[in-house]
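With one protein chain removed, the remaining protein chains of the complex are shown where they sit.
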Amino acid sequence: MSIRRLAAAAALVGALAPVGAHATLPEDTLGQETLPFPPEPHRAYIVDMEFENMVATRVTVIDPDAKRMLGMIPTGGAAPAALSRDGKRVYTADIFYSRYTRGTRTDVLTAWDTSKLEPLWELEIPTKRASTIVQRDALGVSDDDRFVYVFNLTPSTSVTVVDVPARTVASEIAIPGCALNYPVGKRRFASMCGDGTLQLITLDEAGKEAARDKLALFDPNRKPLIERGVVHAGVYYFTTLDGMVHGADLAGDKPKAIEPWSLVTDDERKAGWAPGGWQLMAVSPKSGRLYVLMHPDHHDGLWEDPSTQIWVYDLKTRSKVGTLESPAPVWSLRATSDDKPLLLGTNIEGGLEVFDLTAGKHAGTLPKIAKTPVQVLTH
Amino acid sequence: MSIRRLAAAAALVGALAPVGAHATLPEDTLGQETLPFPPEPHRAYIVDMEFENMVATRVTVIDPDAKRMLGMIPTGGAAPAALSRDGKRVYTADIFYSRYTRGTRTDVLTAWDTSKLEPLWELEIPTKRASTIVQRDALGVSDDDRFVYVFNLTPSTSVTVVDVPARTVASEIAIPGCALNYPVGKRRFASMCGDGTLQLITLDEAGKEAARDKLALFDPNRKPLIERGVVHAGVYYFTTLDGMVHGADLAGDKPKAIEPWSLVTDDERKAGWAPGGWQLMAVSPKSGRLYVLMHPDHHDGLWEDPSTQIWVYDLKTRSKVGTLESPAPVWSLRATSDDKPLLLGTNIEGGLEVFDLTAGKHAGTLPKIAKTPVQVLTH
Amino acid sequence: MKLLDRLFEGSTRRMAAVTSRRTALARIGSWVVAGSALPLLLPIDRVAGRADAAEAGRPGDPGDPSKCDYWRYCSIDGFLCTCCGGSINTCPPGAEVSLVTWVGTCHNPADDKDYIVAYNDCCGKHSCAQCACTRNDSEQPMYRPFNNNDINWCLGAKANVYNCTVAVIRGVAS
Partner (left out) sequence: MKLLDRLFEGSTRRMAAVTSRRTALARIGSWVVAGSALPLLLPIDRVAGRADAAEAGRPGDPGDPSKCDYWRYCSIDGFLCTCCGGSINTCPPGAEVSLVTWVGTCHNPADDKDYIVAYNDCCGKHSCAQCACTRNDSEQPMYRPFNNNDINWCLGAKANVYNCTVAVIRGVAS
């Protein structure tokens, strides 16, 4: 919105509306909001699939403390979204059809400014972007913001590597039998594979594949690992359907598996307690605490069910240190990265549940802020 | 959907699924529905603006007797829709943006097949299509299906004339101070003007303006006429905010005003009864009966309010002959044109109220068939 | 009757003209009360109870601009920008203010004066879908477009896509 335009608008209104001499309240000037930079540490971005339409979708930006909407980013075709490490960008991987539900398909990576919520640039990418319930790790950013990774599913799987400063597609890397792209450091991403391995792709400076490592991590036939995990201090943590945590330390040159441990005691497992949800795990980086959506009376078919129970673990001691209760069932979690962290959970009524992790209690609900919220992002 | 593709699909499924020898139930074949032609006389098309999104919108096709959905037509930007006289086409005037909420705007007239609900052709039209709560007479078809009229609002008003057999824009006709395009015969359309006149445009065989007549019809300052009327036997009927019916006989060479008459008695007016709604009037052609949404306690601000009361008039005797009651407030009406007619009304819960006009009673509700239904079309 | 208020939240647009008759009508202006039956058609349901207001009342400017009963909204019809990331006079980030607007005349209970209030639409992003608010007022049919509120007034913006509406003071009605 240029100043010129605002002036023009004011002039036009002025022409329509005679102005009294002694107004008690002054005339307003029209304007446009801008969000502060660096972003407030609790600012959150809710990925809304708008399932009853799913053509023009959105990311809704909110302040979880004030419980208010800060703005929105329109997206195309249930786009995944990711934040740049420097906090300046929101990337969305959009699918657009020339006639909305038909016609020519165009896939683009769109870079949005986190303060102006305006699109800064877009890059056409191969028309292969995965169309699924939005996965956090369907879109990733390298630690130095140089590369963005887009997950493709046709249903063959591959990853489009975008060179951000060059605004080009650096490469498309096939990951047959594997899915998603968990970002690792500056030049690596991992994918989870149907053979129970975690595959680690190393890129060269041009964004092309330089090396490929595999780490045997789990038994996909007997104990499948849920593909939605969390990363903390270079270690990605995942859980099996019945609550065994498997971790992959990707900080070193070669990937290493950590010792598996259980989210539940034998008694709890007997009682049917198990993890479930969409983004069912979150980690608070400053405290190193893990938050997991848990439900009772488990069977395999419930592994994606939302829950009102959130169990809290210490990643150092690998022990349960607490429980949080949500007033409404929650499907996806995210914790902020500051030292007064909040835990945010999308409830199944389209609202957002807010938990104060310092006080260890529920801190209110932002009701009906989305139609179909599936992921929450924070800086 | 070609046979080849269906075969391919079946083959693929066959490959995935081993088939047993003695199936009690036979294997199904995949297919696609087609609606009968000529269309069932009660088939209805509900224009749904999807107000909480309003980018990809729709027209939902329904069977009001069976209370079921027959299919849908995706539209762009709250498109108006109109049916061809021969029952073969649904026309929609769509607005598409290359990035859904931004980018390049493309306005098109799209011709849909009423049996296959597939787009047969589209024509780019000037990017001026009116964007409003959908008005029935924002899109019109000439009696011989030769021309389609699209209402433009920028906010300057004009009409784009589309030559259907030639698939070209025949002309754009400026209608300064006037709005909408009520189709009249084969080569005419009327518009309602801010000076209280009805303007009648006559086209030549090329679809260009040949003549322009004006008919003084109402006093816009003291008794404004609601722009949403009905046509019966060559006469367009409209009502003032307080229930005076003004008609324009456009069947002859020159337009003639008919004698105004009142929808309410003096007592009813004193009691505050007045018309209100969006498409607040409907006519049943075979019976010549007029149906009007009426509410009590009227003031001017209520002229677009929905109502549960539908008053019935005989257009010959210009007298009230009955009343219909809706279980839920109705905003827009449409009557079918057959000799066992139904009156259809969109309720404010997104459902459709069905009235059997032969029995003169409510005949059920099709609940939640739309998000924001604003018009109903029938053949 | 609040039925239209309960219908198509921001899809109608209203203009309060400034003749004395219409100023009188403007004062009648009914306003949305929280319903409960129509969540799809009634986002107001979902925000009427919201505790945290976007802004508090300022001296001489009473009421909560994130609520439909705020005095400046006497002629508004749409999603309140105060609930969408904007304020009473600013569009949300990245939403363009439309160059074309309509005005209403609203009575400020604090100083007992009638103010001319302009309702500019913010555009280029799709429906905010928060804090829908319809306040009935004088309106004229579409053959008088500048007095008609059934029009998407993002006409003046780069993209004619409606997001939310602001309400800015333009002076005192003479």
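Letters A, B and C mark the chains as written, and numbering starts fresh at 1 in each.
Quick note on the criterion: contacts are C-beta pairs under 8 Å (C-beta built on N, C-alpha and C of every residue); 3 or more make two chains touch, one makes a residue touch a chain.
This is a predicted model, so every value here is computed, not measured.
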Sole contact to the chain not displayed, among A:Gly31, A:Gly87 or A:Pro220: A:Pro220
Residue among A:Thr34, A:Thr106, A:Thr132 or A:Ser287 that touches the chain left out of view: A:Thr132
Interface with the undisplayed chain - residues on chain B: 1, 5-6, 8-9, 12-14, 16-35, 56, 58, 61, 66-74, 112, 115-118, 364, 367-369, 371
Those residues of chain A which, in the complete complex, touch the missing chain: 49, 51-55, 77-78, 95, 97, 100-103, 105, 130-133, 135, 153-155, 157, 177-180, 191-194, 220, 224-227, 295, 297, 299-307, 329, 331, 348-350, 368, 371-372, 374
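The criterion applied here is as follows: only the chains that are shown with their structure count from here on.
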Rounded Å distance between chain A and chain B, as computed from the means of their C-alpha atoms: 43
Chain centre separation in whole Å, for chain C relative to chain B (CA means): 28
Between chain C and chain A, distance of the C-alpha-averaged centres to the nearest whole Å: 34
Touching two or more other chains - residue numbers and ranges from chain B: 52-53, 55, 100-102, 371
For chain C, residues that touch 2 or more chains besides their own: 43, 100, 125-126, 129, 146
